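Left out: one protein chain. Kept in place: all the others.
Right after this comes chain A.
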Amino acid sequence: MATFADTTFTPPERIRNFCIIAHIDHGKSTLADRMLQLTGVVEERAMRAQYLDRMDIERERGITIKAQNVRLPWVVDDEEIVLHMIDTPGHVDFTYEVSRALEACEGAILLVDAAQGIEAQTLANLYLALENNLAIIPVLNKIDLPAADPEKYSRELAHIIGCEPEDVLRVSAKTGEGVRELLDAVVRQVPPPVGEDNAPARAMIFDSVYDTYRGVVTYIRVVDGRITPRERIRMMSTGAVHELLEVGIISPEPKPSAGLGVGEVGYLITGVKDVRQSKVGDTVTSERKGATEPLAGYREPRPMVYSGLYPLDGSDYPDLREALDKLRLNDAALTYEPETSAALGFGFRCGFLGLLHLEITRDRLEREFGLELISTAPNVVYRVVTDDGTETTVTNPSDWVDGKIMEVYEPIVKTTVICPSEFIGTVMELCQARRGQLGGMDYLSEDRVELRYTMPLAEIIFDFFDSLKSRTRGYASLDYEEAGEQTANLVKVDILLQGEPVDAFSAIVHRDAAYTYGTRMATKLRELIPRQQFEVPIQAAIGSRVIARETIRAMRKDVLAKCYGGDITRKRKLLEKQKEGKKRMKMVGRVEVPQEAFVAALSTDETGDKPKGKK
C-alpha cells in the first residue's frame, strides 16, 4: 500500500525516531507487529506473527538478535508524520549495538510486562537511554492478562523514571488495545530530529546484515546532509570508499528511494560482501566534500568470551571452517582462528561478545550447518604481566605461562540484579561467593529490589545466571556491562589422565576456587570415563602440585563366557561394531575417552540469559 511515507527527504519536524526497550519476553515484537498493522504498512492477511524477527533461532528463543528498523506513516491532528521504529537487540551481549540503536533515536518506549515489572536488562537499557537524553514513554503491556497488576507496576515505573503513575500508558499488544494512543504519544512526546541539511553528509551505521543476494545491507540514521544513490561514500573509521548501489527505506520490505535526508532512517547497499566493512557505530559520509569529523561513539567490536569449538567428528573440520566463514559474513563480532587440542584434535578458538553470542553461534553451526560440536569451557581475556615486564593477552588457558607471572588482570563488570526482596540474602550470598563487591541497593517498589555489584566477568560466565535463577525460583533478572579490569590471584588448573594433561579441561580460576574446580572435574570424569584395562588416575594440578585426585579402577572382566561354533559369526560382528565405537573415542595417552564424556564434562550448565522460548 502506497503512503506519504514512501517519499523521503521528509522535513525533520515531521519525523519521529524511536525504539522499544523491553525485556525478552515482555512483548516487544508483538507490539511492533501491531504497529505495522495499525499504520497499514502490512495488511492483516500478510501479517506474520513477529514480522520483524526473521531468523529461526530468534523466533524460537523469542529474542531479537539483529536489529531491524521500519518506516511507518501516522497521522495525528491531520499532520502526516513519519515514524522510524528501531527494533533494538534484546540481550546483554549486544549492549554496544543497543547503544548505537538508541543513538539513532530521540525517544524510547519503555515496555514492561504488567504482570512482571521491570527486569534488570530493561533497567540497564533505560539508563543507557536516559544518558542519551531520549524521551521515555513508559508503557505497561499485557494488561489483558489475569495476572496483570498495572497499579503496582505503574508505581514502580513512575518511581524509576520520576514521573506520575498516571503517565504510564497501558496497552495490550496482543489485542491492540491502547496501541493507537501509544503511537499518538510517540508523536507528541518524542522530539523531532535535529541536523544540518546543508552540512556534509554524516550518517551513523547502527546495524549491518549480510544478504545472500544483495551483499551487505547497512542500516543508517542520517544526522547531517543527504545520502543519495549513485554517489560514492566513505566509511570514516577506515577511509574505505564504496560505490553506492542503492539507498532505501524499509516499510517493512526494502524500497529504493531517492535518498535519505536529515533525521531519516534507511538502508544502503554498496556491494561489499562482509559486514566487517560496514561497522556498527561507524560514520558514513560522501566521498566528495565529505565530513571531516566522524560522529562520536564508534568502537571496534571486541570479543569478551573465548571458547574452543571442535567437530565431534574430526573429518568435519573443513565443514566447520566453511560454516564459520559464512557466519562471519553476518557477524562482525565473531572472531576465530585455528587451534589444535591434543585431546580434541583440530578446531577453532572463537571469540564472542558474551555467552549468549557463543550459544547462538554454536546453535546455528549445529542447526544450519548440521555439525556436531564440542565446545570447551568458556573463558575471558586476561592481561598477564610476567616478571621480565612482558605483557601478554591470554585468551586460552593453554597460553598461560606458569611460574613467571607477576600480575594478572581480569575483566570486571558492573552487575545489576533485580529480584523480589525476599531473595536479597540469597543473592548477596551468591554474588559474594563469586567475588562480587556490593555497589549499592535500591528498592524499586515495596517488594522488589535492585542490587548492584562489581564482579569478575569470569564468574558471570561460569553458570552464574543458572545459579541465580535457581536460587530465586526464576524471579531474578541480570544485567552486566564492562567496567574495566582488576588484578586477581588466578591460577591455571590442569586435569591429568594417567599423568597426561588434557588441554580441553584446563581452566583459569581464582586460587580460592581451584580446589573446588579440580575436585568437581575429577569426580565428574571418574563417572564419565568408562573403566579401562588398567587403573587410570585422574589428577587436578596447579603446575606440578596435585590438588585433587580420583581413580578409575581397572576393569575386572571383559570376556564373553561362551564362544562355540554358533557364536563365532555373531562375535565377529560384535567386534566390528565395537571397533567402530572405538573410532569415536578420543585417545588421551592410552585412555579411551568417549566423546560424550567430553561433552558432559565441558557442559558447565552456564547458559547466560537464555530463555528457552516464548510464552
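Everything that follows uses one rule, which is that a contact is a pair of C-beta atoms (placed from the backbone, for glycine too) under 8 Å apart; a residue touches a chain by one contact, two chains touch by 3 or more; residues count from 1.
Please note the rule applied: contacts and distances are computed from a predicted model.
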- Message: When one chain of this assembly is omitted, its UniProt record names it as which of these: "Protocatechuate 3,4-dioxygenase subunit alpha", "Electron transfer flavoprotein subunit beta/FixA family protein", "NADH-quinone oxidoreductase" or "Heme chaperone HemW"?
- Response: "Heme chaperone HemW"
- Query: Which residue from A:Thr7, A:Ser470, A:Gln533 or A:Thr551 sits in contact with the chain not drawn here?
  - Reply: A:Gln533
- Which residue of A:Met555, A:Met587 or A:Ala600 touches the chain not shown here: A:Met555
- Just one of A:Asn198, A:Ser315, A:Asn489 or A:Thr569 touches the chain that is missing; which is it? A:Thr569
- Given the full complex, what residues of chain A touch the hidden partner chain? 533-534, 555-573, 575, 578-579, 582, 590
